[in-house]
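Pasting a structure below so you can have a look.
One protein chain is absent from this view; the other protein chains keep their places.
Here the chain labels run A and B in written order, and each chain numbers its own residues starting at 1.
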Amino acid sequence: MRFLRTLLFPLLALTSFALARSSTGDSVLVLLDPSLKKENYSIFFGDLEKKGYKLTFRSPKDTTPEIIKDDVAQFAHVVVFAPETKTFAADVTPQSLVSLLSKNMNLLLALSPKQTPLTSLASEFSLILPPPGTPLISHFPKRDTPATLIPVQPPRAHHVISDNLAPVWFSGVPQSLGHNPMLIPLLNAPPQAFASDADSDSGADALVEAAEKSGEGLWAGSSLSLVTGFQTLSNARATWVGGVEMFSDEYINKEISKGVKSGNRDFARDVTAWTFQESNVLRIDSVEHNLVNETLPGETYTINDQVTFTAFISKYDPEIGWWRAYSDIDDMQLEFTMLDPHIRTSLPPVEGEPGMYAVTFRVPDRHGVFKFNVDYKRKGWTYLTSTSMVPVVPPQHDGYPRFLSAAWPYYAGAFSTSAAFILFVALWLAGDDRELKKNKGAKAE
Amino acid sequence: MPLAYSLPSNLSPATVTNTSSLLRIISLALISGAAIASRLFAVINFESIIHEFDPWFNYRATRVLAEKGFYAFWNWFDHTAWYPLGRVVGGTIYPGLMATSGVIYNVLHALNLPVDIRNICVLLAPGFSALTAWSTYMFTKEMKDESAGLLAAAFIGIAPGYISRSVAGSYDNEAIAIFLLMFTFYSWIKALKTGSAFFGTLTALFYFYMVAAWGGYAFITNMIPLHALTLILMGRFSSRLYVAYSSWYAIGTLASMQVPFVGFQPVRTSEHMAALGVFGLLQIVAFAELVRAHVSSKQFQSILFGSVIGIGLLGALAFGGLTYKGWIAPWTGRFYSLWDTGYAKKYIPIIASVSEHQPTAWPSFFMDLQFLIFLFPAGVVLCFRELRDEHVFVIIYAVVASYFAGVMVRLMLTLTPVVCVAAAVAFSSLLDTYIDPVEPEASDAAASPAEGTSAAGAAAAASDAGSSKKAKKAAAPDPGVASGILAAVAPSGSGPKSRGIFGLDTRGLVVFNALGMLLFFVLHCTYVTSSAYSSPSVVLASTNPDGSQHIIDDFREAYYWLRQNTPEDAVVMSWWDYGYQIAGMADRPTLVDNNTWNNTHIATVGKAMSSSEEVAYPILRKHDVDYVLVIFGGLIGYSGDDINKFLWMVRIAQGVWPEEIQEPNYFTPKGEYRIDDAAPATMKNSLMYKMSYYRFAELFGGNQAVDRVRGQQVPKTGPTLDYLDEAFTSENWIVRIYQVKKEDPLGRDLKAANAFANGKKRKKSKPLSRRRAVA
Partner (left out) sequence: MPATKTAPPAKKAGSSPLLSLWKAYNETTSTRLKTIDSFLVFLMLSGIVQFLYCILITNFPFNAFLAGFASCVGQFVLTASLRAQVNPANRNEFKEVSPERAFADFALGSIVLHFFVYNFLG
């Protein structure tokens, strides 16, 4: 229950901003480097404001407005568009950015081929960046733009990115992904692309050499990610963008081919929707457990009881800005755990009951403190975790079967002994008088 | 017969009897008062508080019983103990103690006396010690006479060997068990003497109470059969023995199986088989006697011979077969450790790690029993002189209990009653001999010194130094005197009381000597009780430089911190010694506690404590541990801390994971146990070491930090913790509590996360090094 509470409480508290399009709030702080003109990003910021976000702009070196005041987060989301800034104000160091995530603020961070504090922060997210000064380069397809400005096809059938987006223009630094399961690549590099010194292709040799030395392979190919989402254990989201220009008016308006607009604008919309917790946001409204055929929740269960576990799950709907019951999860599992899962079963949706998932199972023949664990982690979706503790007790002393048929000879034995005892006592007491008389008679003799 | 001194001759026998019984009652009342009073040092010096470790659990269980009633208690499943396994309390305790307090509580409340359950628990042990004194009186009366009984009652009332387990606040099973033990023995002797089934039934009922109250009931289970067997072998079989033993065994065994914790053990385990065997033997012997009564001796012998051999063989075969088939459990490890003192250390480190399971040191015999210990053999010898059935019992009891007391400190408790009884027999024989020229006055005259003893308990402080010095001198030649008495008494036999002692000077000297011994005994008992046995161990006392008492209350400070500042379901891990206290005072779930039933679980805690942080962390998370509590005495020199117990943790963990934990790794190459710079890496990386010395050196502000318990210098750069946060450290650093960190939200391991948070550059853990691009 504790975990459930900690999970639900901030969500519930923040959803009271009913107007917001995001499930966690509508205030956004944009740390915009002065070198990037705000006007150049007017479409991107305009789209956000149209959705209902309140944007506050601040230079990375300014100290006001504070992100965190009196230990209370002042914004729900932070956009860090400062790819080339070397020094930041005290409250946007890599450490404090991580602490923002643990306060459930969402981050959108832009990288650049230059070495900045953000580069070292990226490695904390298991992102491995190529050496400084090596942006992504691709010579295919043939086009009239520089090799560093690449049209990239957004992924198909992705939970986060809409289908059938037009290719997006990208220029910036790719990221190789570590083994962290919390990473979600949102945009992968084209297969022909590689990271290299942008001036000429000759520098690539050094890269190949270095790659071979460290045994990591070349910084090339579609395994590189260009835009990477990251969802922390506490469900805060951080998105790393390889190049901030993606969101610029210039790239948005640049045509991919004759008459085909680039997909940058839609892509940016999807990325911010995910990052700011509009899309793919789920929550467990409540969980219940009770004995079969009873409605009150059990405080304890006895071994071998039949127990029903129910979870109610809803999904955030940005259209109405509220939660809707959600029944489309079909691979959720419930574990009944004491040290190890004693029972692991699927937790399927109940038909006709939107948002309700239920399963009935038999409590194992083992007493102890068990936990109902729901741990549903899918890439791109909010993690659903819920733990409720319940003691499983052995039967009460009168809870065992009694008066078994196999034991009737023993019952008969015990009862006959008692009966015989009573009979004997009766005989004895009846015989007592006679005996006494006899004794007296004997004495008289 | 000439009298050494004149006696008032104008007293009617009735007056003498009445006066002596009045004096007896008064003496017993005074003895009870002294017994209770001398146990109240703990309350006066400290406060009305439950002591030590086990009593905390008993207290907690009693509270459940008082609040929720008996049925809820019977079915109580404590899910906060042994998290997450839980403990079926109803089936794993001896409920006698709690039931007793519960009954007292309910009776008092029915009488509209709203007494706090805690006070009942605190004062239960002193109350029962008065009953013990009374039952010892009854028991000894059966051995010799009332005067010896009064002496025995006075001895047991203030003997430190018994006080050590029954001071106010020491709310443990032993508190009532010794009374039950003595009363069971008394009714057994009574049943044997009279051959009455009534006393047999009474023995069985008290035996049942005893079974419900203390695991030491096995002592009775084996003592009585041993006594019966000895009597049979001595050719003293009688129908009285048959009646007493049969009625005790038949009812007592059935009754003992009603206690859930005992269950079917009386018919399943080897410890109980002796009683069953003797029961069977008695039936056979009785039957044989019956047959003998009806047929001539020659025929009888032929019948007897055949049947005895046949049945004997049959019984032995059955026992062997049943043991082989697993129907009868072989002896348990705890039992073996009674015979082989090294057994536990080798095979059951948990048992060996308990200090009260260590063999007894010689000085503690004198400490606990003082002059009784050398009167004890004299009393046993006196028993040999008469050697009635009940004396055989005392002799067996004395031999068996002496052995066990030598094996285990804890069993000193069972020795104390028989020492008191035997010493009282010897002492009253001495007084009988020297005081009374005339027999009828014996009880009267012996009663008064006993009374003097108890009165002296109160007046002990008042007696001036001079007299105690004299007493010391008087006490010195005691053994000589005692043997002299023996020699004097021995030839006199039980014939006419012609004890050849004349002259008041001899009498006066000996009696004065004896009284001096008694006085000194009282002083010793009072001193030992107040100084050694009255510390609650939850609260420690030290002395300020000016001589005033300084209370060190770190334990309660820390436990209440837990209670106030942590969520109710926060799991606390500590070494098992503190489990009951955490449950009782902090009311938080614990991983392991003093009910050491699950070796693996304890070993898990041991492993977590003795491994490095990286290894321990998954264990902590798996067990949902939120806080880790360690006891550290290095700052003020509290020697019972966890670093000193640490090797036991290592050993117990090694028993389960011999590949991962190895004891030699915790010693320096020279085989020393060190915590300073020379400590081995395994030691320094262990969670226990880190938690104990975390930030310890900082406390000394740049000076050399010294651990006062070990007397070693602590390294100036102390250990660092990545997976735990220091949450609380008590005033004198005795209790340190650490909070277990949650997993890193970014999925890093906490060490890396910590390094990052401290602004350290990431080391080359990344696949690609941070190099400059080649231009």
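Going forward, contacts are C-beta pairs under 8 Å (C-beta built on N, C-alpha and C of every residue); 3 or more make two chains touch, one makes a residue touch a chain.
Keep in mind that what you see is a predicted model, and the values were worked out from it rather than measured.
> Using the touch definition up top, pick the residue from B:V64, B:M257 or B:L509 that touches the left-out chain.
B:M257
> Touching the absent chain in the whole complex: find that residue among A:K50, A:K142, A:H179 or A:R402.
Spelled out, the listed residue whose C-beta touches the missing chain is A:R402.
> Touching the left-out chain: which of B:Y71, B:F198 or B:F512?
Per the contact definition at the top, the residue touching the missing chain is B:F198.
> Even though one chain is hidden, which residues of subunit B still touch it in the full complex?
Looking at subunit B, the ones touching the missing chain are residues 194-198, 200-201, 204-205, 238-240, 242-243, 246-247, 249-251, 253-255, 257-258, 264, 267, 283, 286-287, 290-291, 293-296, 299-300, 302-303, 305-307, 310-311.
> Can you list where subunit A touches the absent chain?
Subunit A touches the missing chain through residues 402-404, 406-407, 409-414, 416-418, 420-421, 424-425, 427-428, 431, 435.
The working rule: only the chains that are shown with their structure count from here on.
> Suppose each chain is reduced to the average of its Cα coordinates; what separation in Å results between subunit A and subunit B?
54
> Where on subunit B is subunit A touching in the complex?
74-75, 77, 79, 83-86, 88, 90-91, 260, 567, 569, 589, 622-623, 743-748, 753, 756-757, 759, 761-762, 766-775
> Write out the stretch or stretches of subunit A touching subunit B in their complex.
2, 94-95, 98, 101-102, 120, 123-126, 128, 130-134, 176, 180-182, 197, 203, 206-207, 210-211, 214-216, 230, 232-234, 236, 300, 338-339, 367-371, 389, 391-394, 396-397
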